[in-house]
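Got a structure here, written out as structure tokens. Questions coming.
Missing here: one protein chain of the complex. Every other protein chain is in place.
Showing chain A:
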Amino acid sequence: MEAIWLYQFRLIVIGDSTVGKSCLIRRFTEGRFAQVSDPTVGVDFFSRLVEIEPGKRIKLQIWDTAGQERFRSITRAYYRNSVGGLLLFDITNRRSFQNVHEWLEETKVHVQPYQIVFVLVGHKCDLDTQRQVTRHEAEKLAAAYGMKYIETSARDAINVEKAFTDLTRDIYELVKRGDITIQEGWEGVKSGFVPNVVHSSEEVVKSERRCLC
């Protein structure tokens, strides 16, 4: 039995190899952290419900992608149908930060004519002593591209919920305002079950059953 949700958003998680994409998603969807995690080859899929306001649930479909450059020939097919994205870099790996621009360019080309709402995520913030990217410069870069910036740690479960939920809330606001619209042939946003209808039909079934007893 599928839970009731208002909308379904499709999110994509991108960024260089080893920045911790799969670990972040696993922490968010399964609540666990593995010290060693296999590299992702190709694309993987996860899902979870989030409650953005009491009683208002959004279903998230989360696409995990391989970070190695050559896999982009496969992963780029998934940009087009995503409404939101988490663009990760590793705060202890300067190069992964320098590649943020390239990732944005790459998605821009392949998402046309749609757009992806991105949040920039500085991951592995538990390793603050090995930090190679300051919060200030990351915030500046994010602002330059009109993104929010958040620092997370899958290991210590810092801001993982917040990263996904804030992004979901922002997209929800854009949908509510009509800036993002549901479109035929686009999987980014889908409308869910209308709770009242489902509720009443369940009631009917229940009462019928009661009659049979």
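One rule holds for everything that comes next: a contact is a pair of C-beta atoms (placed from the backbone, for glycine too) under 8 Å apart; a residue touches a chain by one contact, two chains touch by 3 or more; residues count from 1.
Keep in mind that, in the parts below, contacts and distances are computed from a predicted model.
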Quick one: the chain not pictured, UniProt calls it what, "Trafficking protein particle complex subunit BET3", "MIF4G domain-containing protein", "Growth hormone-regulated TBC protein 1" or "V-type proton ATPase subunit D-like"? "Growth hormone-regulated TBC protein 1"
Only one of A:E51, A:E69 or A:E173 touches the unshown chain, namely A:E69
Touch with the omitted chain, as defined above, among A:Q61, A:S82, A:S153 or A:T168: A:Q61
For chain A, which residues reach the chain that was dropped from this view? 2, 17-18, 34-43, 45, 47, 61, 66, 68-71, 73-74, 77-78, 81, 187
